[in-house]
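In this view, the complex is presented without one of its protein chains, the others remaining in place.
Chain naming follows the written order as A, B, C and D, and within any one chain the residues start at number 1.
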Amino acid sequence: MKIMRKQIKQPGLLPGTLVYVGDNEGVKSTIKLIDYNAEKIIETDVQNPEELIACLKKDTVSWINITGLNDLELIEKVGQIFEIHPLILEDIVNTDHHPKFEEYDDYYYSIVKMLTYNDQKKEMNSEQVSFVLGENYLITFQEIEGDVFDSIRERLRKNKGRVRRENADYLYYTLLDSIVDNYFLVLETIAEETEQLEDHLLIKVTDSSIMQRIHQLKRQLIFMRKSVWPLREILSSIDRLESDLVKNNSKLFFRDVYDHTIQIMDTVENLRDIVTGMLDIYLSTVSNRMNEVMKVLTIIATIFIPLTFIAGVYGMNFQFMPELRWKLGYPLVLATMLSVGVSMLLFFRRKKWL
Amino acid sequence: MKIMRKQIKQPGLLPGTLVYVGDNEGVKSTIKLIDYNAEKIIETDVQNPEELIACLKKDTVSWINITGLNDLELIEKVGQIFEIHPLILEDIVNTDHHPKFEEYDDYYYSIVKMLTYNDQKKEMNSEQVSFVLGENYLITFQEIEGDVFDSIRERLRKNKGRVRRENADYLYYTLLDSIVDNYFLVLETIAEETEQLEDHLLIKVTDSSIMQRIHQLKRQLIFMRKSVWPLREILSSIDRLESDLVKNNSKLFFRDVYDHTIQIMDTVENLRDIVTGMLDIYLSTVSNRMNEVMKVLTIIATIFIPLTFIAGVYGMNFQFMPELRWKLGYPLVLATMLSVGVSMLLFFRRKKWL
Amino acid sequence: MKIMRKQIKQPGLLPGTLVYVGDNEGVKSTIKLIDYNAEKIIETDVQNPEELIACLKKDTVSWINITGLNDLELIEKVGQIFEIHPLILEDIVNTDHHPKFEEYDDYYYSIVKMLTYNDQKKEMNSEQVSFVLGENYLITFQEIEGDVFDSIRERLRKNKGRVRRENADYLYYTLLDSIVDNYFLVLETIAEETEQLEDHLLIKVTDSSIMQRIHQLKRQLIFMRKSVWPLREILSSIDRLESDLVKNNSKLFFRDVYDHTIQIMDTVENLRDIVTGMLDIYLSTVSNRMNEVMKVLTIIATIFIPLTFIAGVYGMNFQFMPELRWKLGYPLVLATMLSVGVSMLLFFRRKKWL
Amino acid sequence: MKIMRKQIKQPGLLPGTLVYVGDNEGVKSTIKLIDYNAEKIIETDVQNPEELIACLKKDTVSWINITGLNDLELIEKVGQIFEIHPLILEDIVNTDHHPKFEEYDDYYYSIVKMLTYNDQKKEMNSEQVSFVLGENYLITFQEIEGDVFDSIRERLRKNKGRVRRENADYLYYTLLDSIVDNYFLVLETIAEETEQLEDHLLIKVTDSSIMQRIHQLKRQLIFMRKSVWPLREILSSIDRLESDLVKNNSKLFFRDVYDHTIQIMDTVENLRDIVTGMLDIYLSTVSNRMNEVMKVLTIIATIFIPLTFIAGVYGMNFQFMPELRWKLGYPLVLATMLSVGVSMLLFFRRKKWL
Partner (left out) sequence: MKIMRKQIKQPGLLPGTLVYVGDNEGVKSTIKLIDYNAEKIIETDVQNPEELIACLKKDTVSWINITGLNDLELIEKVGQIFEIHPLILEDIVNTDHHPKFEEYDDYYYSIVKMLTYNDQKKEMNSEQVSFVLGENYLITFQEIEGDVFDSIRERLRKNKGRVRRENADYLYYTLLDSIVDNYFLVLETIAEETEQLEDHLLIKVTDSSIMQRIHQLKRQLIFMRKSVWPLREILSSIDRLESDLVKNNSKLFFRDVYDHTIQIMDTVENLRDIVTGMLDIYLSTVSNRMNEVMKVLTIIATIFIPLTFIAGVYGMNFQFMPELRWKLGYPLVLATMLSVGVSMLLFFRRKKWL
């Protein structure tokens, strides 16, 4: 996760100027159109955006999925066809935007973050998905190929569930639901990581990389919260809408997704508490270990330093040291040393250091 | 307590698809029906959910208690009979859901956590209980056998108190009250644990498991709060209801339960403050002990290191060292050593290290 | 202060069942009645609760003070006479309840904590006082003998101030005011304790009991806040009342008590900041002292360890060590040792360790 | 700053009983009256409060400034003349009261803290000023001689600005403005103190008084915030007033003072952040210094301890130690010692400890 994507836009640009913000410069933009109603479904790879004009007048629901945001011309053309405000187009390509929901006269605009977890790199990836929901169409803008919507495409093709019989708002719901369901998957991976790290913490605490892994988990959880929190508000905005674009009988479903976001927030908070606790345990274990090391040093040093001093005294070369000539001098000194050492040990035991 | 229960649901599933989330896969689902009014009470083990249809038209209150949530078919059938919305059924079997209250046209749906404390493992267990309160019935969904409702069953059988004369809303109240009363029991156990740990802290601080027990207590208190906090909102939602399902004269009782949840929250906050304080005292005691160890090391070392040096000097083998031939050389050196040692001790006393 | 009083109530008890919660099981319950109006005042020791029925119809104000809450029968009888709701009676004897205010049709119910400070044990004691304020009576329930109302009894007897000319609401105000004034006394004692501890901190920091005294102060302040905070809300509830039980010209007085609670909260917050600061200073002083110890050790050790090494070298018994035979060997070595020692000292001085 | 001023009031005193709270018992109370309108201005030293009765009926604006609050009789008399509520009089002499604003029928009452900074003692002093604003008079109560209003008196005398042409509300504004302007002066002194301490921190970190000075700054900032925060609410209350006492065209000025309080709060928060950061830097510098000390000890000790051991080995007096008889024994041992020492140094360099 980069802290901030490179802002190529120069201050003072004309408002509504599209500036692509992101790392996926090389991606070729493609438009995939799925036209469906209860009876039929047609999938098209649209080459020329002009073809999309037809969607506006059809009696089918059109799901226009645009992948790749660096073909600014294409996006401007789509914007003209569906009469999307230039400031929205600016937001669509500004892939660093926070999730939001905006109500316009003929359509709703919303930005949502799609999260995936890269198991190899233990990294969370975030992709911005923009939705423009109109009367009988839904336009989705994604940064790169690959998304979490395949099961929905399958459901559309095989006419499973209610989605083919319902309007564009229901399609919008199923896509949001799919994104949120995917949050659970990511969260599970993080929870597993956390549990692994927790076990690791108990076994091999000296590993100094633990600190960094704890902080990485923390950052991922913060990022997760930053993606989910505004989504909650998007969903509660949808619930409060008074309009024809989102039918009242669809709202129950959006409310269900709303509920899921609360569950996610709950788990995120839970995990943050656990990770913070782990940090405390880590720091305290490190400092306990330090204490143990210091105690061993102290015990060894305080026992042998006085003994070495005694040995030093009788190593002096004075000519007149009567003890040196005593027959029992040596064994007496050894006995003295022993008793000093033992009394030291007893002292430590009384102090409960042993 | 697992951080997060395994989410078996795959992203993109049809909404309203039941997916059991939990560790109690092997539990056989059972339905126990208690039909009562002021005059009579009948208890039945229902084998076939179809039998429940009769409940809708009786003039008695029916308490349908379903234990075991992995027989998804059975739950769907019950859902059809009582016309429960598929999204509610999804929540019933999603046992990781947070407590909530939802108002529907003909019934209320609520999720509550039932807590028990396993004294052996020093672990808190949480079981999700879902309530569907209708005009003359109350359906409760539990994960496993065993609950805190036995005294209420007894009261129903022996016709004690008002419960037999009242409607389903009063039964609903008594069950909630029983769950909340049980929170007090769990909290008492935690409070005892805390007091024990506090005493332990004063006696044998070196025990490095204290840190972990403190964190375990903290986590249990956080979990407790997460269970009780939304319950408060459930109860205040019930208080604001304008409907026939909950009579106004019952509301006073719900308000009393609400009051109890506030008392629980208060005690939980209190305990958290105490546990946090314990952590501080623990860390400070550990570091004080460390200081004591270091001081002993310093005193021993700083006294004997110079003395050993003096001994070393007179252990040198130079041929021309006049002191070595002095008659009083040895006693003089010993006297010097003594005075160095004593002045060191006086220095330490002045520094207040002794 | 116990963390939590023993909850004897078993889960699943009938609602409204009185269960005494507290440590004062042996206290005999007594009822003292003071009947007064502007002209006369009569004090009675009531033996039989039935005598209280007369109070309801008198034109005087009746202050019924019940001490001792474990005679549950007596309390139930009083409850019947004044038609107090069973859930209130449950709260009266549940002496662990948080302060609250409840409006009923014919009376108001409120719980307040009366705090006293035991100077010997340096402990704060809390006693729950319940008030039932009716048209022309005020019932007070206390846990044990002894309260802060003696000056008010005196004022009533000697007809000082307005209290004899006013209604029961004014009596209610004077009692609350007296409880809050007593909070100031307790707070003053805590403030003195804090100042003493602050002075102590500067003189004899090694005292490891300081940590515990700091935490005790912190806990007392938290307890104080928990008692005063809800009292504020009680008083602001009284201010918003639209009823005859509390006259508008009395409200000004309640507002004055409200003001005092704010002043108390302010001082409590102030003291908490100071106590937290003391903790920081304590920890930093302990660690500074540790540093001083370490520095002395380091200086002594780093000076003498090299010197001892030099002495050791010339204590070796090699036959061919030319220096040993030099006439100036010994003085040269001593000079070398001196210069090593002095340069070490200069090094430390440059490092600003001395 | 004392934590809490001595509360002489005994619990259970009659409400409205004046009790002076403060340390300025010996101050003689004086009354200074300034009567003015656009044409004339008369200053009088009032000896007898009765003379003030005339103020009520004059067509001039009367500024009655009372200094010294321990002549309770005088204050009660003033209270009677201007019909001030006894509870207000109680607040006036209770100089530990928090700032507040109260609206009465004929006048407004407000308490404000006047802060000054004693540069010698590096102490902040606080004096309580009470304002009673009536139709054509403003009464100010101060604790001691000396205030920040001299420039306003001058302005009145010389008829500078609008104050002589305006009503009592404008005088009230100028006094508040003057108090708030003085807050800036105090804040500047604290900011300078902070900068000095910050510089000091970089130069001579071992000074253990730094910790206490940091905490003193923190406390002063907390005290400042406690004085300014409620003042903001006073000013926003004045803005919302719908009354004749404060004219609408004056409100703009009060709004300007309100703005200044926000600016003060901002700077206070800023300073608190800085002071907190200083604490962190201080603690970290102390611990870095400790590390440096420990490293020197470790390097010296780990180099010489093995060397001393080698010397010790060849200082043993065994008869059969062949090395002792080698011609090259001594130089070889010296070479060994050198190489051990050098390899130790290289090891430390690789570890980046040097």
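Here is the rule we use: a residue touches a chain if its C-beta (ideal position, glycine included) is under 8 Å from a C-beta of that chain, and two chains touch if they have at least 3 such contacts.
Here the structure is a predicted model, which means the values were calculated and not measured.
Trainee: For the chain omitted from this view, which of the shown chains does it touch?
Mentor: A, D
Trainee: Write down which of A:I262, A:A301 or A:M344 is the residue touching the left-out chain.
Mentor: The missing chain is touched by A:A301.
Trainee: Hey, which of A:I41, A:V286 or A:M344 is the one touching the hidden chain?
Mentor: Missing-chain contact among the listed residues: A:V286.
Trainee: For chain A, which positions touch the chain that isn't shown here?
Mentor: Residues 3-4, 6-7, 9-15, 85, 87, 90-91, 96-98, 100, 204, 206, 208, 211-212, 215, 218-219, 222, 226, 279, 283, 286-287, 289-290, 292-294, 296-297, 300-301, 304-305, 307-308, 311-312, 314-317, 321, 323-327, 329-330, 333-334, 337 of chain A touch the chain that is not shown.
Trainee: Tell me, which residues in chain D touch the chain that this view leaves out?
Mentor: So the residues of chain D touching the unseen chain are 148-152, 155, 160-161, 173-174, 177-178, 181-182, 184-185, 187-188, 191, 194-195, 252-253, 256, 259, 262-263, 266-267, 270-271, 273-274, 277, 280-281, 284-285, 287-288, 291, 294-295, 297-298, 301-302, 305-306, 308-309, 312-313, 315-321, 351-353.
By our rule, only the chains that are shown with their structure count from here on.
Trainee: Would you kindly state whether over half or under half of the residue numbers at the chain C/chain D interface are used by both copies, giving same or different?
Mentor: Counting shared over all numbers used gives less than one half: different.
Trainee: What are the residues of chain B that contact at least two other chains?
Mentor: Correct list: 287, 290, 294, 297, 301, 305, 308, 312, 315-317, 321.
Trainee: Is the chain-to-chain touch network here best called a line, a ring, a star, complete, or other?
Mentor: line
Trainee: According to the definition already given, which pairs of chains are in contact?
Mentor: A-B, B-C, C-D
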